[in-house]
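Attaching a single structure in structure tokens format; questions to follow.
The complex is shown incomplete by one protein chain, all other protein chains being positioned as in the whole.
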Amino acid sequence: MRFRKIINDPVYGFITIDNPLIFQIISHPYYQRLRRIKQMALAHLVYPGAVHTRLHHSLGAYHLMCNALSELKAKGVDITFEEDEGAKIAILLHDIGHGPFSHALETVLFENIKHEELSLLIMEELNHQFKGALQIAIEIFKNIYPKKFLHQLVSGQLDVDRMDYLTRDSFFTGVSEGVIGYDRILKMLAVHNGQLMVEEKAIYSIEKFLVSRRLMYWQVYLHKTVLGSEMMLVKILERAKQLGPWKSNSDSALDKFLFDPTQTASLKNLELFCNLDDTDITGAIKSWCDHPDKVLSILCKGITGRSLLKTKFETGPIPQKVIDTLREEISLRVGVSVDDASYLAFTGEAVNSTYDLSDEKINILFRDGKVLDISQVDNALIHHNLSRPVKKFYICFLK
Amino acid sequence: MRFRKIINDPVYGFITIDNPLIFQIISHPYYQRLRRIKQMALAHLVYPGAVHTRLHHSLGAYHLMCNALSELKAKGVDITFEEDEGAKIAILLHDIGHGPFSHALETVLFENIKHEELSLLIMEELNHQFKGALQIAIEIFKNIYPKKFLHQLVSGQLDVDRMDYLTRDSFFTGVSEGVIGYDRILKMLAVHNGQLMVEEKAIYSIEKFLVSRRLMYWQVYLHKTVLGSEMMLVKILERAKQLGPWKSNSDSALDKFLFDPTQTASLKNLELFCNLDDTDITGAIKSWCDHPDKVLSILCKGITGRSLLKTKFETGPIPQKVIDTLREEISLRVGVSVDDASYLAFTGEAVNSTYDLSDEKINILFRDGKVLDISQVDNALIHHNLSRPVKKFYICFLK
Amino acid sequence: MRFRKIINDPVYGFITIDNPLIFQIISHPYYQRLRRIKQMALAHLVYPGAVHTRLHHSLGAYHLMCNALSELKAKGVDITFEEDEGAKIAILLHDIGHGPFSHALETVLFENIKHEELSLLIMEELNHQFKGALQIAIEIFKNIYPKKFLHQLVSGQLDVDRMDYLTRDSFFTGVSEGVIGYDRILKMLAVHNGQLMVEEKAIYSIEKFLVSRRLMYWQVYLHKTVLGSEMMLVKILERAKQLGPWKSNSDSALDKFLFDPTQTASLKNLELFCNLDDTDITGAIKSWCDHPDKVLSILCKGITGRSLLKTKFETGPIPQKVIDTLREEISLRVGVSVDDASYLAFTGEAVNSTYDLSDEKINILFRDGKVLDISQVDNALIHHNLSRPVKKFYICFLK
Partner (left out) sequence: MRFRKIINDPVYGFITIDNPLIFQIISHPYYQRLRRIKQMALAHLVYPGAVHTRLHHSLGAYHLMCNALSELKAKGVDITFEEDEGAKIAILLHDIGHGPFSHALETVLFENIKHEELSLLIMEELNHQFKGALQIAIEIFKNIYPKKFLHQLVSGQLDVDRMDYLTRDSFFTGVSEGVIGYDRILKMLAVHNGQLMVEEKAIYSIEKFLVSRRLMYWQVYLHKTVLGSEMMLVKILERAKQLGPWKSNSDSALDKFLFDPTQTASLKNLELFCNLDDTDITGAIKSWCDHPDKVLSILCKGITGRSLLKTKFETGPIPQKVIDTLREEISLRVGVSVDDASYLAFTGEAVNSTYDLSDEKINILFRDGKVLDISQVDNALIHHNLSRPVKKFYICFLK
């Protein structure tokens, strides 16, 4: 009997793994680490179901990749076994470079390096361990593989990454409006002149996909309370960096990344990075609840007990005077300096585009062979206005 | 134990009826007739699951009305028992005036009267039978009841009718992208200055609602094959009218509506109308498959065996020459006159607006008490362009 | 581009047809007739969503067959293209011999012939029309094809017919407890010594499957009101047979089957049978509402307006005296003879087995190659008691 593992997935039913190499990659400790990184960071403080992991998301994206490749092959697109395997490995590992709390902490923990670069470093290390078996996967990931549509399936406006995270995040948050017709879009994929596109019939599904994404951004990912609590996380680590390094535990992976700038810069020690996950941050925050520094302990208790800073959105920039007054008031109330109060009252901006024209495009393939970007289609919902990023201004402060 | 009936509904789980009067209305033969009228006419020829009935839809809309009224009462809106009952009866009966195949045949069967007028006539007859118990329901339906928001729940941009039909039609067709967040919208309903509106937080849900409706129109209700087959239905009845009246069966309700213009004009005989449903049309079409008139038999066999006219959408009007050539070709091929070929090759227009500014508006209630139409909200998806109706031109012809 | 049609199905998402012959069969008027035969007869009088059709069910069973065959092939079971196509056609057509209202009217309309025999007759006619292309399908259907597991997929304790109807009926009624893990069972199918069986891991899913079926029988298919209304249907046709034949309409297909015993016996005229569907019965019943025969008009009005006979279940046989008294009372109340009152007050039995040992068995394939019937597995839920049929006695009478 052939090799075959099936994994239950509440979103798609069953995910099938029928390739031993792919199973070995999934079984690798580097991949298993993704079990301990939540897909949606602190969104579960608002949407209690949103505790699913990066591992679950990348398995889901792998499943959609399997379906997409089958559809394209059924339509006569030429995809070899090696390319099929490569595209599946590329999507499986596309997020392997994510650190604790994913995007929320990316900037504060790893200042000079993006998660895509880390993913690539880890893919290369795995390629070494698996004796070159990931070569095509890496070329697809880096977009240097000749068949461009394979990379576009991994990373593009219509990639299976987005299709899975919108579907999955909508499922686990219970925000049913986020549901996209991923199965219809997959059925409508086509390759034309080597590029990934969608058939004309899928226009309304693509519109729905973009509007669902818009909704998920403003209602979930950038929900004011989610945003506020993720900013508290950033402030906690910034404060710890300012206060530290401390003696105890100084050999922990987290301490190294917090206090040793050479680590973050070079990342020569991948093993150390691959040891880091959400539990390190959560554990540290719990232990800092009793830290003598008032600012740190207030923020850590706030996250631990879900007693969050208040967050408000405004349509324009928040005047400096408003924030100064708040800081003074907090300084007096809490007994910290006005400078330190800047950890407890601060402003920022949240930005999202419904459809970014400057980014990769969604091409619609018409029956007559014509190709148009979705924003140029007649009577389009997706027009130039929507491609302009929407900026919202927020203020967070201790109640 | 109090009066309580529960009905299984695959869409909402359970529908509860806890009012004996409402149960009596549901049990009335006029209401039960709606079991024999498909909600989506011939859409099942493309979406085989779409065979649900007007009865099921109006029960669903009644269920959403129950939820909407509960939410509003929980928010402190003053609604008396009589008003609550009236609004529920009004929505239950809002479609009771639908004839066979609903909208598809409205214009050809009942030339001078709209289904809303028929609904009102039947409601008045029921009010008579139930000794005035439907008085408030009728006032709400006619929008002469002082609390305007009750009528707006029955008929308006955000009424429970639309919420149910979008949800239900999307459920039964399997077009999952049509799903709207009806439960979130219901939770966000508010009454302000006597008008129905939605809280600011619901903006993205409303956008999704309007985009889902847009998608359902173009992908389902105005799907070219659905449109084409419903036009065949119209042509069949027009042809029958032209050929008839015939002798046998001349006492059938259908024949009376087809051939007796006084019937349709006055509708004094409601009982006759309430005897008419989809089976009369389907039965007639089946019996006309062997009709000596070629045009009639071709069309009837086409509908019965799902051998449909070919329908194509074009962005501009179809030139008369194109249609003339087609008719001549069909005339020769089938052996009918060119005039008669106009039943087998014809053109038309399909129109839909995503958001009709001239119609009733969707008002957003902001935290500070400000009220804005959704098309005026900053960064709105729903803008002036979308309020312009989209017109598509189609041609149907015998292959 | 290869041949490929996709059909939206609310139950499974999309059904794909990628074989032109199968598409031609689906397009044949004999198959399209199944659009006008409800899968669950009058169950919609209790479960308003249950209006789906035999066409929809057989498309769904075809979809599950596609999945089952893929799974088996992925496990190394040898299935040729012709066998694959044959099994798919066999399941598509397994119900094509169903008459109006399916099982409910089988005994009264076609006294001497079962729907499986009719299915076979129609398959043979189609085989003729398609020049022998259905040969293997027919052999599989008749269980004379050497690879027995193919027939077992079409008709057996674990066939895709049952899997689809339980899943679909549960979906459309909204009886969520009827849900079975069809996808898990499909994943666990195996062929051993040429027989269809399931892997050991699926034991609990099979238990759930059998318990769901038990629940669906007693809660839905044999629901007292469903049973009662379907018995009314039988009584209506029996009464019509007794009263008829009448003159008008005497050329209708229904009249022929009702009044011409030669028709029903020989069925030489398949075309006539293939012209018969639910609308003929519903139309006749509507027209008989005003029939001078009181019994007929009472029953017909009852079905049309959902004013049903009262049905009660009893654990033992209903004493003759009870039924006699009821008939006398009704005879006086309604003004019909006591003999005629037997149409308005009658008794019967409903029988169902949870697991019928005498019927085909469900074999469990253990890791060590051992095969056991599910009722013989240790600690089995499915034991000998459950294989004994459960009989319930019912009485129906005019209130």
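For clarity, chains are labelled A, B and C in written order, and residue numbers in each chain start from 1.
Note that contacts are C-beta pairs under 8 Å (C-beta built on N, C-alpha and C of every residue); 3 or more make two chains touch, one makes a residue touch a chain.
Nothing here was measured: the structure is a model prediction, and the numbers come from that model.
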Sole contact to the chain not displayed, among A:S70, A:Q129, A:N143 or A:T304: A:T304
Residue touching the undisplayed chain, where the options are A:P20, A:P48 or A:G194: A:P48
Hidden partner chain, touching residue among B:F14, B:W246 or B:F366: B:F14
Residues from chain B at the interface with the omitted partner, ascending: 1-2, 4, 6, 13-14, 18, 74-76, 183-184, 187
Chain A residues that touch the omitted chain in the full complex: 7-11, 13, 27-29, 32, 35-36, 44-49, 51-53, 55-56, 59, 171-176, 248, 252, 275, 279-280, 282-283, 286-287, 301, 304-307
Contacts of chain C with the absent chain, listed as residue ranges: 175-177, 179-181, 183-184, 204-205, 207-208, 211-212, 214-215, 218-219, 315, 354, 378-379, 381, 383, 385-386, 390
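One rule holds in what follows: only the chains that are shown with their structure count from here on.
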Between chain C and chain B, distance of the C-alpha-averaged centres to the nearest whole Å: 32
Centre-of-Cα separation between chain C and chain A, whole angstrom: 49
Set of chain C residues in contact with two or more other chains: 13
